[in-house]
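Could you have a look at this structure, given as structure tokens, before my questions?
All protein chains but one are shown in place.
Chain IDs A and B follow the sequence of writing; residue 1 opens each chain.
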Amino acid sequence: MDSLGTVGTLRVGLIVAFTLLGLFFSFVSMTGVLRLPDVYSRAHTASQADTLGAGFGLAAVALAVGWEGAGFKSVLLLFFIFVTNPTAAHAIARAAFEEGIVPWTEGDDRR
Amino acid sequence: MTFVDATLAAGYTVSDFLLLAAAGFTVLAIGMLYRAVKGPTMQDRVLAVNVLGTNTVVILAILAAALSEPTFLDIALVYALLNFLMAIAISKFTVERGGVL
Partner (left out) sequence: MWWVTDATVAAEAGGSDETGSEPQSAVVVPVEPSPTLRATVSHVVEAAVDGEFSAIHFVEIASWRDGDPGSDDRTAEARRVLERVVAWAEADLDDADGDAGDGVTVVSALIGAEGYLFGPEDYVEVLAGYAEEHGADAVVLDPEYTPVGNTTLLQPLEFALSNTSLDVRTAPVGRPTRPERLRSEATGVRFAAMFGLSLAFYFVLGDPLYWFDWATGVATAAIVSITLSRISFDADPAVPRTPLRLVRGAIYVPVLLYEILVANLVVARVILDPRLPIDPTMNRVRVIVGSGLPLMTLANSITLTPGTLTVRARDSDLYVHSLLPWAREGLFDGSLERWTRFVYYGRSAARPPTPRERDDYAILQGPDATEELPIAAGDGGAVPDGRDDDATDVAEEEVTDA
């Protein structure tokens, strides 16, 4: 980390931290989608953990690209994902509900 | 020399690190494919494909940074829009059997 200065070092540190956090939450999201018992609980991790994971990933990208290098597009993307992901999850869950899929509860053996 | 070419540690640059992270996101996306294939309900598949699409957007954005290709961000933006549209359209379609929004 030569010739970067304090600000540059901080920036690199934040990029690394955000990327790792993004990977972690995306991993949680994937684990949830694979492990949880029904479509509703899967929608939880799909909409939330994944949104946060993508958010951190895109924040890291925005930092790495910099404002002068189209980083605002990354911010735009981040904002967009934060609005659309829960909406999509809501639409999917509502479709499941209207199809008559009963949510899994404790003691249900369907996994 | 752009910012991502700065040395991170032991001769590796930020760019190398981001490429590695993109690989990690790809592995996670492949894991998600299991749910998309197995289902069991239509909504499970849509959900999995939606998450996969979000992952793809992140991968595209990271590649844009790592390879210094800002145009990838435009592709990511369009991909995110299409991904959202896909989830909404399929949800609507499965419930109303062809009723348009």
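Convention: a residue touches a chain if its C-beta (ideal position, glycine included) is under 8 Å from a C-beta of that chain, and two chains touch if they have at least 3 such contacts.
Everything numeric here is computed off the predicted structure, so don't read it as measured data.
Only one of A:G8, A:G66 or A:P86 touches the chain withheld from this view, namely A:P86.
Touching the missing chain, out of A:G32, A:G57 or A:G71, is residue A:G32. With the whole complex as reference, residues 24-25, 28, 31-32, 35-38, 40-41, 43-45, 47-49, 51-52, 72-73, 76, 82-84, 86-87, 89-91, 93-94, 96-100, 102-106 of chain A touch the missing chain.
Everything below uses one rule, namely that only the chains that are shown with their structure count from here on.
Chain centres here are Cα means. That of chain A falls 10 Å from that of chain B. Every residue of chain A that touches chain B in the complex is listed here, in rising order: 1-2, 4, 8, 11-12, 15-16, 19-20, 22-23, 26-27, 29-30, 33-34, 39, 42-43, 46, 50-51, 53-54, 57-58, 60-61, 64-66, 69-70, 73-74, 76-77, 80-81, 84-85, 87-89, 91-96, 98-99, 101.
For chain B in complex with chain A, the touching residues are 2-4, 6-9, 14, 17-18, 21, 24-25, 28, 31-32, 34-35, 41-44, 46-48, 50-51, 54-55, 57-58, 61-62, 64-66, 68, 70, 73-74, 76-77, 80-81, 83-84, 87-88, 90-92, 94-95.
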